[in-house]
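Omission of a single protein chain aside, the complex is shown with its protein chains in their original locations.
As written, the chains take the letters A and B, and residue 1 is the first residue of each chain.
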Amino acid sequence: MTRHRAFGVGLQVSAFVAAVAVLALLPHWLSDFRASEVSYVGIYFVAILGLNILTGYTGQISLGHGAFMAIGGYTTAILVGHHAVRDLWTIPLAGLVAGAAGLLFGLPALRLSGLYLALATFAIAVALPPVLKKFDHFTGGSQGIQLFGDPDYTGKGFENVHVAGQTLTFNNWLYYLAWTIAVVLFALAWALLGGRLGRTFRAIRDSEVAATSSGVNLPLYKTLAFGVSAFYAGVAGSLFAIASTYVNPETFPIVLSLYLLIGAVVAGLGSLWGVAAGALFIQYLPSLAGHVSKSAGAPSVAYGVLLILVVLVLPFGAGGLLQRIGRPLTNSIFRKS
Amino acid sequence: MPLLRLEGVEARYGATRALHGISLDVGDGEIVAVLGANGAGKTTTLRAISGTVRRGGEILFAGATLNHTGPEAVARLGIAHVPEGRGTFAELTVRENLRLGAYTRRGRLPQRDYDRMLELFPWMAKRERQQAGTLSGGEQQMLALARALMQQPRLLLLDEPSLGLAPTIVGEIFRIVRRLNEEEGLSVLLVEQNAVIALETAARAYVLEVGRIALTGTSEELRRDESVRRSYLGY
Partner (left out) sequence: MAQFLQQVVSGLASGGIYASLAVAIVLIYRSTRVINFAQGEMGMFMTFVALWLIDGGWPYWAAFFATLAMAFVGGVLLERIVIRPIESAPPVTVVIVTVGLLIALNGAAFWIWGGETRSFPSAFSTRPIRIGGVAFSIQDFGIIGVSLVAVFLLYLFFRFTKAGLALRAAALNPEASRLVGVRVGWMLALGWGFASVLGALSGMMVAPLVFLDPNMMRGVLLYALAAAILGGLDSPLGAVIGGLALGVGLNLISTYVDFVGDTLKLPVAFAVILGVLLVRPAGLLGRTTLRRA
């Protein structure tokens, strides 16, 4: 590894460590409510990470990632709400169930590309809520599922959680849960994608024909990408269910899938570092838009217009911007040293 | 004052320069040929005139400057370009292809011109409703030519009409081109790899090499030129 690259990696590692440190200490300065908001940022972070692996790295468009979140979310909800399983254990399980669904969908998806794949995933996201409503024996139908039983315990004011000798408010606990998982999964993604796997994925995105002729087993990798990406979404969905303590078919609507895509685009498709920007964007745009107009529709207009603008002006999103700033920066620093 | 004049015309595909400042003329009522090997820039020259490639330099046509004009406007000014690969609309019928040729003409389909095409290319009469893509190569080339003629152009740009066609068909096409030039004064700028037939048809020619004009003269002069004979005429 050249000194320049080593420097680049070193920079990334330091940034990572710094970010983790900030995340660990942040709740001390945040109100309880804000902590809850930032936990949702963490949840979106995980979901967008997953979507980015699929769309950014292997170029398979998904307009239906909300559906994988729904699968994960409902898995957790059913286990916790109907079978009193401890919520933490359900998270990896939810991820695996969603991941399996992703692998299953990845197989027929192999035959679809570009627009057709977008169409099929869009259709999944629109068609899933009715299915959830129909099989009400499992899913509680339109009534949904309360995870923690008694409605008195939803939202803020949930009793404090005791963990590792510390007592945390529900929101703080949620914050640490979400962000610990987010950091771990980010590191995992970084490790997986930094090496050969990432290069293989990107080769597939750039040209499937070229990748195949260099010996890449296309079906294996593309399906794998779907599975991993769905796993991430499932974990995010599971966290979402725990955070909201309630799910019903409307919890994961088609717009969620679309917002995830927006988040991935703002992050910069194929960039891991920009994902935080994407997650922040999804979480906070509604409140920012709320300053302009109290109406329910304003945030959507802002989302839509901004999405189009980002695509037209900043096609590589926040990640691209970071790269464009970062590279000359490391160049100049490196030259000095 | 020539009908078409190019002065110092350059053209580029992305970062690659294909033409390095060429100058040529086509007089009113002339047939002029552009010869050269593959990649010499012949097709690019025609594209520069019709505005389908990025170009610089002076291009004058019948008193108007075409330096920054796009293809739609160039067509309206009276230049018909039969491109490489013919540019026929494969999914449309023969009749529809011809109708499109007359697009820039005001009003309804000029029946008289349509009939003239059927007279020049009698085989089209029975095949009006046939899809253009199902025609043979030679028929498609003739259709492309007919479509260009429907425009009633003052200048015809022909790009490698002989490509992939049998000699008899090639002869037929060039005969028609010569006839139109003699009877109606149609000016033609002809790009050809087949130098023999090009020099038989055209009065003058230019030889392009790697994006520059290497040689020019009357057809007679070029036929006698040593280097032309060796490189392009094969003897």
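Brief remarks follow.
Assume contacts are C-beta pairs under 8 Å (C-beta built on N, C-alpha and C of every residue); 3 or more make two chains touch, one makes a residue touch a chain.
Since the model is a prediction, treat every value here as computed from it, not as a measurement.
Of the options A:18, A:88 or A:127, the residue whose C-beta touches the omitted chain is A:127.
Mapped onto chain A, the interface with the missing chain covers residues 55, 59, 61, 63, 108, 111-116, 118-120, 122-124, 126-128, 130-131, 133-134, 254-255, 258, 261-262, 265, 269, 293, 295-308, 311-312, 315.
The missing chain lies against chain B, touching residues 50, 52, 70-72, 75-76, 80-81, 83, 87-92, 96, 99-101, 103-104, 147, 151.
Just so it is clear, only the chains that are shown with their structure count from here on.
We define each chain's centre as the mean of its Cα atoms; on that basis chain A and chain B are separated by 57 Å.
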